[in-house]
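The complex appears here minus one protein chain, its other protein chains still in place.
Per-chain residue numbering starts at 1, and chain names A and B are given in the order in which the chains are listed.
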Amino acid sequence: MSAAHATEAGTHPPVFTGDTLARLEALYDSYPTRQACLLPALWMIQEARGWISPEAIAEVATVLGLTPAHVRGVVTFYTMYHQHPMGRHVIQVCTTSPCHLNGSADVVGALLKETGCGELGATSPDGRFTVVEVECLGACGFATPMLIDDDFIESVTPERVAGLLQRYE
Amino acid sequence: MGFPHPIHPGENPVLSTHFGDPGAHSHAGWVERGGYTALRQALAMAPSEVVEVVKASGLRGRGGAGFPTGLKWSFMPKEDGRPHFLVCNADESEPGTFKDREIMRWTPHALIEGCAIASHAIGAERCYIYIRGEFTEPWRIMTEAVEEAYAAGVLGASALGSGRRIDIVLHRGAGAYICGEETALMNSIEGKRGNPRIKPPFPAQAGLFGLPTTINNVETLAAVPHILTRGADWYRGLSLGNSKSTGTKLISVCGHVMRQGNYEITLGTPMRDLIFDMCGGMRPGRTLKAVIPGGSSVPILNATEVEGCVTDYEGVVAAGSMLGSGGMIVMDDSTDIVYEIYRLTRFYAHESCAQCTQCREGTGWTVRILERILRGEGKASDLDLLLDLAENMTGKTICVLSDSCAAPVVSGIQKFRADFEAYLTAGRPHALAGV
Partner (left out) sequence: MTTELVTLTIDGATVSVPKGTTLIEAAKQAGVLIPHYCYHPSLPSPAVCRMCLVEVEKAPKLLPACVTTVADGQVVQVHSPAAEKAREGVLEFLLINHPLDCPICDQAGECELQDYVFQEGRSGTRYADYPKRFNPVEEFGPDVLYVPNRCILCTRCVRFMDAVAETPVLNVSERGDRAYIGIDPAHALDHPWAGNVVDLCPVGSLISKDFLHKARAWDLDKSPSVCPGCSQGCNIMIDTRDDVVVRLRPRPNLDVNRHFICDHGRLDYRWMNRGDRVEAPLIREGGRLRATDWDDALDRLSAAVGDAGQGDVVLLASARASTESLGLLHRLAEAAGGTVRAAVHIPQGEEHSLPGIPHLALRAERVPNALGARLVGYTDAWNAALDRVASAALVMVLDLNLPELLDRLAAATGVVCVLDTIDREWPVAVSHVLPVSTMAEEQGTWINRDGRAQAYHPARHAPGMARPAWWVAAEAWSRLEPGRQAEAGVDDAMASVASVIPALDGLTPSRLGLTGRIVAGAGVHG
C-alpha cells in the first residue's frame, strides 16, 4: 500500500517493517494459512499505532494476501480492536451483571469523573484517557475489574480510582 | 482452596492445590511439585490407552456442555494420514465464570501438561491455546511457560525425549464472547469473524483448517494429568452419589456472598453448603434471592430450588437449570432482578455474531422491551411478548447464544413474576444509572 494515503491522523508509514515484520513472519510457521496470522497482525498494528486505521487495514491485507473487505469485517467483529484513535491510555471497565451486583456503576462514575472523560467512549480533553464499557472481563469474583492498556486491575472501587490513574501519564 | 481465600474443609483441592503459590509458575517449580510425570507416563502409553483411561475416569467437559471427554477424543479418526489439531478453549467469557483464568495464572504448566497428553492421545502434533484478549496476565504467564517448556524439552520435536512431536501455539482473541463457542473459536484462529459454524460436520471430522480437531476447555485438560497419575478409579471415586458426575469441579462464585472466589468441590456437593458454608453465606441482614448456577446462560434458580440442589451435572438439571461452566452468580434480596436480567440480555445483544435472524434481531428487541419496563413504561402484555420472543429464539439457531439470552428471561419471569409486575403495575421507576 502506498504510504501517501493521507488521513486525519497524518500519513500512514507502514507498520510491517523491520522488527515488526520479522515478528509477524516468525508466526507463519505456526499456522497452515497466512490468514490465520490476521488476529496477531492486528494486535501488532494496535500495539504500534493505538488503533487500526483504514490504511493499516489495507497494509495488513497486502502483507497477508487478504482483501481489505475481509480484514475490515474481522476488525469490526472484535471489540478490542479500536476503529478510531483513542486516548493515550484506554480504560476498559466491566459492567456486566456480576460486576453490577458489586457496584460497577459507581466505579464507572468515578472513572468518568476522575479522567474527565464525562461519558463512556469519549476521550478526555487532555487526550490522556478513553474510558469504554466492556462486557464481562472474566474476573467476576474480583469485581470490579478493569484493564488500563494491558494492565489487568482487580477489585477496583470508586475510592481506588484516583490513585490508580496516577500511574498513567 | 476458595482462592483467594484460605482453603475450606468442604473443598477437595486437586487442580487448585497450587493456586496462590508463586513457586508453581515455573517449569522447575512445577516439576518439584510432581509436574510432567503424567506426561512422561502418557507418552509411554499407546494413544488409545490414554483415551481409555480418560474414558474410564468419567471426566466430562468443564466448559459448559459436560460432554464425556474420553468419548470426544475417541471420535478422532485413527491413522488417517491427515494432521490433527488439539484446541484448548481458554476464551473463558461466560459471565460469572473465572476459573480458567486462575488455572493459567497459577499453574500454567498444568495446562501445558494436559494439552500435551491430550495431543498425544488424539494424534495431534500441534495444539492451539486460544486465550481471550482481555486476559493479559494469563497470556503473559502462559507465554513464559510455553517458552520454558520448549527450553526444557517438554515440547518440540521430541516431547520429553519420546520422539513424539508436540507443539503448542498461543493464540490471542480480541474481544468476542461468541469465540468461546467451539466452531466460532476455530474460525477466529483461522483469521475470520468468530461466526459459529453449522454442524455437521463436527470438529472431529472437519474442524480447524478443515482438519480433524478436538477442542477442550482449560479445566478439562488441567484435570487430565491427575487422572493419569492417580488413576481413573481414583477420579471416578470422586463423586458424592451420582456415577455420571465424577471428579472435582472448580465453581466460581460471585455476586452477593461474603467470600467470592473459586471453590473446588467434589461433584455432588450440596449447593447450599457451597454458598452458605464455604462462601460464608449472605451479607449480614440479607437473604438469598436467586442463583444463576452455570454461567449466565442457564436458567435462574430461586432460593427454594437452591435449597435442595446437588452440585453436579444431573443435580442442577433436576433443580431446573444446568451446571454449565460452573460459574455461580448469587443474588440476595437487595437485587433488582429485572435489572440484572436486562443487563444480561444486553450482554447477549452486544455479543450476537449477527448470523442468525432470531439472535441478531431478537436479542436487541428483548433488551428494548426490558428497558421500557425498567423505565416504568411497560405494558401488561410485555411479559407474554417476552416469553413468546424467547420461544422463537430458543432451539432455532446455529449456536445457543440466542437460547442463552432467552433462558434468564424465561426463568426470571416464571420465578420472579412479581418483580416484573411491580414495574408494570406500580410504575416503579428505575434510573438506568451509570450504564
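Keep in mind that, in the parts below, a residue touches a chain if its C-beta (ideal position, glycine included) is under 8 Å from a C-beta of that chain, and two chains touch if they have at least 3 such contacts.
Being a predicted model, the structure only gives us computed values, none of them experimental.
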item: Omitted chain - touching chains that are shown; value: A, B
item: Option from B:Gly64, B:Pro225, B:Gly281 or B:Gly362 whose C-beta touches the chain left out; value: B:Gly362
item: Hidden partner chain, touching residue among A:Arg72, A:Arg88 or A:Arg128; value: A:Arg72
item: Contacts of chain B with the absent chain, listed as residue ranges; value: 176, 193, 198, 349-358, 360-365, 368, 372, 385, 389, 391-393, 395-398
item: Hidden partner interface residues of chain A, rising order; value: 54, 58, 67-70, 72-73, 76-77
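Assume only the chains that are shown with their structure count from here on.
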item: Residues of chain B defined as touching chain A within the complex; value: 83, 92-98, 100-101, 132-137, 167, 169, 171-177, 188-194, 209, 252-256, 260-262, 296, 327, 329, 331, 335, 339-340, 343-344, 347, 350-351, 353, 433-435
item: Residues of chain A touching chain B in the complex; value: 30-33, 35-40, 42-43, 64, 66, 70, 73-74, 77-81, 92, 95-98, 100-102, 104-106, 108-109, 133-143, 147, 150-152
